[in-house]
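All protein chains but one are shown in place.
Take a look at subunit A:
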Amino acid sequence: MSDDATAGGPVEARLPAWAADYWANDLVKIGATLAAVYAVYLVIGALLGYDLSGQLNSLRRLTFLIVLYSIAALVVNLHWGYSGLFNIGVVGFMATGVYTTTMLSRPLQGQNPTGTLPGLGLPFPVAVVGGVLAAAAVGYVAALPSLRLRDDYFAIVTLAFAEIIRITVKASELQEFTVFGVTLGTGGGRGIRTYPNPVDEFFAGPGQPVVEAVSALGVDGSLVAGWAFVLVLVVLLAGVYLLITRLAESPFGRVLKAIRDDEQATLGLAKDTASFKIRAFIVGCAVLGLLGIVWQGSQGYVSPSLFIPQLTFFIWIAVIVGGAGSNTGSIVGTILFVGVVYLGPDYLRRLVEEYVSLSGSVPTFPGAVGALAGGDPQGVLLYTLDQTSTLRVVLTGVFLVWLLRTNPDGLFGDRREIASSIDLEDRVERRRARGDADGQEGGGSE
């Protein structure tokens, strides 16, 4: 990995020399940001009076969201940062993955004791592969005609595709249907039970002693499966990071970068640009399919309402914060996004509730304003804190404005990641060193 440090980047400039040296390492950047966010959450947890289990659970949820959003951000970075493909239909591909896997893996009709929706009864690993392939196939269908369109039209097509998928799985006609004598369905607007989480199953069965041992230490035993699943996701994230970094640092990624800068000139270099864009798009969609399978699928139940465009936009914000074009930036951006914008308002509300003795609830805006007019500011505070999801959006705006004023290209936007599988900076240095040595020996014969 030949990522080079931001020479004099916004972060380095404010660090002492020794710290800037460490900061140059990508894993250190990610680790340090994560540690900082963890520390803040531990302090908040302490202020809220969480016990050990409470703290561990708070960090588990934080990590869970960071890892899943990071995978999505890496894909958006592959699509937008490296290839210039404006995919705002991210959720559609996630939905394709999780719904396909669910419908393939649910037990056949008759072998289904709980009486819930039947499926094709395929083994779980086969169903996962099926879900990933389905997401890739939908990506192909979305990309094929629309890559000839201008960038902004392509964006609209991806958004439309995501909505088509959401509305399709919601359709009552598909709630339960029979083809070739096999009954299956999407569950329609009511949603569908997915599949058992293999990690949970392991700790409910052969892994039971571990849970008991942990419980004996006075920690909530259910945290074991929770954290184990997070670790599985971390491994998955590492794999996706490696995949996308390798794609970027290769002749393949080089052509993608060239297309993003100037497609016409890239065509002039005998590159079939449409083929490169389609391949990059499909790889990303396959990863999104897998992400849907492990994210929404792991909750035991999915419904179409999970796959609204808002999720896509949150993922995009993470990439914008980090700076498009940098894998490390995408992950650091995600850590900040989840820590500050996504979970922040919730914890803020709890902190205020803990330390400011507020009584009652003010659910409406007129109520809040009325109280303020009556000289009582508590009403407005109560009302504001009641609106967690609105607060999230407001905070997103404030955070973005603040960040993009100081770093218009995102935190890592000015970073240079050279697209080659070998370290070109090192090669150039060596060639220059050799050239200097030759020049001295030859007495400047050239």
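Note that in this section contacts are C-beta pairs under 8 Å (C-beta built on N, C-alpha and C of every residue); 3 or more make two chains touch, one makes a residue touch a chain; residues count from 1.
The definition used in the following text is that contacts and distances are computed from a predicted model.
**Q** Can you tell which of "Probable branched-chain amino acid transport ATP-binding protein LivG", "4Fe-4S ferredoxin", "Succinate dehydrogenase subunit C" or "Polysulfide reductase NrfD" UniProt lists for the chain that's not drawn?
**A** Answer from the UniProt record of the missing subunit chain: "Probable branched-chain amino acid transport ATP-binding protein LivG".
**Q** Any idea which of A:Leu52, A:Val182, A:Leu231 or A:Val428 touches the chain not displayed?
**A** Here the residue in touch with the unshown chain is A:Val428.
**Q** Looking at the whole complex, which of A:Phe252, A:Trp295, A:Phe314 or A:Tyr347 touches the chain that is not displayed?
**A** A:Phe252
**Q** Of A:Val283, A:Ile335 or A:Ala371, which residue touches the hidden chain?
**A** Final answer for the missing-chain contact: A:Val283.
**Q** By the contact criterion defined above, which parts of subunit A meet the unshown chain? Give residue numbers in ascending order.
**A** Listed in rising order, the touching residues are 243, 246-247, 250-255, 257-258, 260-262, 264-273, 276, 279-280, 283, 325, 416, 418-422, 424-425, 427-428, 431-432.
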